[in-house]
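Subset of chains shown; positions unchanged.
Order as written gives the chain letters A and B; numbering starts at 1 within each chain.
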Amino acid sequence: MLINIRTNQEQQFIDITSQVRKFVEQEGLKDGCVVVFVPHTTAGVTINENSDPTVPRDIIVTLDKVFPVHGDYTHLEGNSHAHIKASLMGSSCTVLVENGQLQLGTWQGIFFCEFDGPRHRKVLLKAIASS
Amino acid sequence: MLINIRTNQEQQFIDITSQVRKFVEQEGLKDGCVVVFVPHTTAGVTINENSDPTVPRDIIVTLDKVFPVHGDYTHLEGNSHAHIKASLMGSSCTVLVENGQLQLGTWQGIFFCEFDGPRHRKVLLKAIASS
C-alpha cells in the first residue's frame, strides 16, 4: 500500500501512525509485523515521541547542528546533509502486530522524516504475517 | 514475547542476546527472522560487539559528546538527547534465523540501549517464519 505525503517545510517530521494503523486493519493482519518503507534518499522514517511536538523539533534542530545544510560537501545538488540524515534515521521501520493491534509504546508514533522538502513523497507499507 | 529489563544507570547498553536466542528456541522457529522491538522513546536497540565492554562504552561516550545531555534543547523534560540517540540507534533490529539458529556474526551481540535511566523497560520479540 502507498501513502502519499505532501511536506511543506524543508525539514519536517510528519506523524503517519494513524495511516499505518488503518492499513493493518484493512489488511486484516492479526499477528506479525508491518514494514514502513520510504523510497526516497533525502527522507527517512523513525519512531519517537508524538505527544510533545518539541521532541521531533529537537531531533531536527540537533541533527542540523551536527550535519549542517551548508557543510563542506562534494555532492553538487546541495542536499548532502539530507542524504546523511536519511541514512541515520533509516529508510524503514518495522512495527510488531498482535491481535490485530500495532504494538507501539504509549508515547511512540511513526514519523516520516523530510530532510529536503517541501516535496510530494511516498511511503510504502507491507504486512508480514508471523507464519 | 516480552523481556523485562531493569536498567541501573542513566546511559547503559544491556546485552539481551541470550534472551533472544532462548525465545527463538522456545518458538521453534527454524527459518525466518526475529524482530526485536523497543516500545520506548528514550531507549533503542543495536547490534554490536559484546566481547569487549569498551565497545558499548565508547559508543555511549561518543554519542554523548556529539549529542550532549545538557544541550540547547526545547523539550522541557530534559531528555531530548535520549530521544535523539533512540532514533539514531533505532527502535528495532531484525536478526536472521536458519536451522533454528540466530545468524549473528562471531562478535555480534544484541544490546538494549538505555539513554534515560535508570528505569524499568520492556523489549518485545516476534518470530517471523520465512514463508
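Just so we're on the same page, contacts are C-beta pairs under 8 Å (C-beta built on N, C-alpha and C of every residue); 3 or more make two chains touch, one makes a residue touch a chain.
Note that the structure is a prediction, hence the values are computed from the model and not measured.
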item: Homomeric complex, total chain copies (2 given); value: 3
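Going forward, only the chains that are shown with their structure count from here on.
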item: Copy-to-copy rotation for chain A and chain B - C-alpha atoms, rounded to a multiple of 5°; value: 120
item: Centroid spacing, where centroids are CA-atom means, of chain A and chain B in whole angstrom; value: 19
item: Chain B - residues contacting chain A, complex; value: 35, 37-41, 66-67, 71, 73-77, 80, 83-84, 86-88, 90-92, 94, 122, 124, 126-129
item: Touching residues (chain side chain A, partner chain B) in the complex; value: 32-33, 46-49, 52, 54-55, 57-59, 61-63, 66, 88-90, 93-96, 98, 103-108, 128, 130-131
